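With one protein chain held back, the other chains of the complex are shown just where they sit.
Our next item is chain A:
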Amino acid sequence: MVGAACALYASRAGLDVRVVDRGPVAGGTTGAGEGNLLVSDKEPGPELGLALLSARLWSRLGDELGTAVEYEPKGGLVVASAPETLTALRAFAGGQRRAGVRADPVPADQLASLEPHLADGMAGGMHYPQDAQVMPALAAAHLLRASGAPVHTGWTVTGMLRTADGALAGVRTDRGELHAPAVVNAAGTWGGDLAALAGVRLPVLPRRGFVLVTEPLPRMVRHKVYAADYVADVASDSASLRTSPVVEGTAAGPVLIGASRERVGFDRSLSLAAVRALAAGAIGLFPFLERVRALRTYAGFRPYLPDHLPAIGPDPRAPGLFHACGHEGAGIGLATGTGQLIAQTLTGKTPELDLTPFRPERFDNDGSDTGDSGTDDSGTDDSDAADSDTGESDTDGGDTP
């Protein structure tokens, strides 16, 4: 998704673009996640700024590509089951509002008018009209197509080409060389490997998530609905399983429930514990789901960086290399803004957001090397402390508050 958005905005900025992927279109995490475009779960800060920019761009693409990418500006509804949670949610939304987010309080007695099938007894909620949705695989395919860029699927990047002075001059692949003065690393969860080919370190790690898909239903869930518990419960992050699923109906009928979060490396095997937690969370919000059948579940690996912010922009350690990866649980939502910012830096313009928080070299002095395993069962990951401080990256930036 991120690569497709970079291709689209770069070619619209007048550049000659080629896209290389070792797999098919949307064969990475993009084809294994969900398409929530959320601002609701982000606290004020650089990620929210990127999310708001992205939301505007998505809405424009929605007008352009319409139903082809199943863009739906359906809005989000965050519900609080207990009064304390509601208080925390209100405070959180207050900060968001000052940053430009629209957040409308929904009293308990009006929840049913927004979501008729929601469980009884909720304390109240918050409506976020800017939250929207796309179908990620379709979005990636259609953005690529709209970019007009030649797409080389099935080509694996195996090395970087360099000029005499050491700047990048393109990529080497298993099917030949591609010459270009700029290379954009949009390799998602594998972005660290690609960076290593250019001789630089970028500690991108996988964070597994499962999504449950039900049988097709008539529209029973109208918004993106999730529990606000994470706002009050920010201290509980660990490497172990976490779930507080977003429940949403889709244009095609099935209800999607996602997603869990675990740091278990690239282990794709079915975790019934994760799936059980998703099902229980969803039934807690919508009791009617108890009898609804899940047709399938799938797993994907979110690309995350230790501070839970993506890497966006030029890499001073490797001239000619630009990064656009590490978007964790929000790469679909943040793709458009990322693409726009990359296009601006590629064409020498001043990017419309400050890229300092997204600097790719920001981990050079963090002392820790998270290595390449991506597995951390100990629950003592440094980044968890950061999560707890901000209470924000915990929300996984979009798919799993």
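Just so we're on the same page, a residue touches a chain if its C-beta (ideal position, glycine included) is under 8 Å from a C-beta of that chain, and two chains touch if they have at least 3 such contacts; residues count from 1.
FYI, contacts and distances are computed from a predicted model.
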Inset, instruction - Identify the UniProt protein name of the omitted chain, choosing among "Oxidase", "4-hydroxybenzoyl-CoA reductase, alpha subunit", "Monooxygenase" or "ABC-2 type transport system ATP-binding protein". - result: "Oxidase"
Legend entry - Hidden-chain contact residue, picked from the options A:Ala91, A:Ala112 or A:Ala280: A:Ala280
Legend entry - Absent-chain contact - pick from A:Ser113, A:Ser269 or A:Asn365: A:Ser269
Legend entry - Residue touching the undisplayed chain, where the options are A:Val157, A:Leu289 or A:Leu355: A:Leu289
Legend entry - Candidates A:Glu64, A:Asp104 or A:Glu215 - the one touching the absent chain: A:Glu215
Legend entry - Footprint left on chain A by the chain that the document does not show: 24-27, 31, 137-138, 141-142, 144-145, 151, 153-154, 212-216, 252, 254, 257, 269-270, 272-273, 275-276, 278-280, 282-283, 289-298
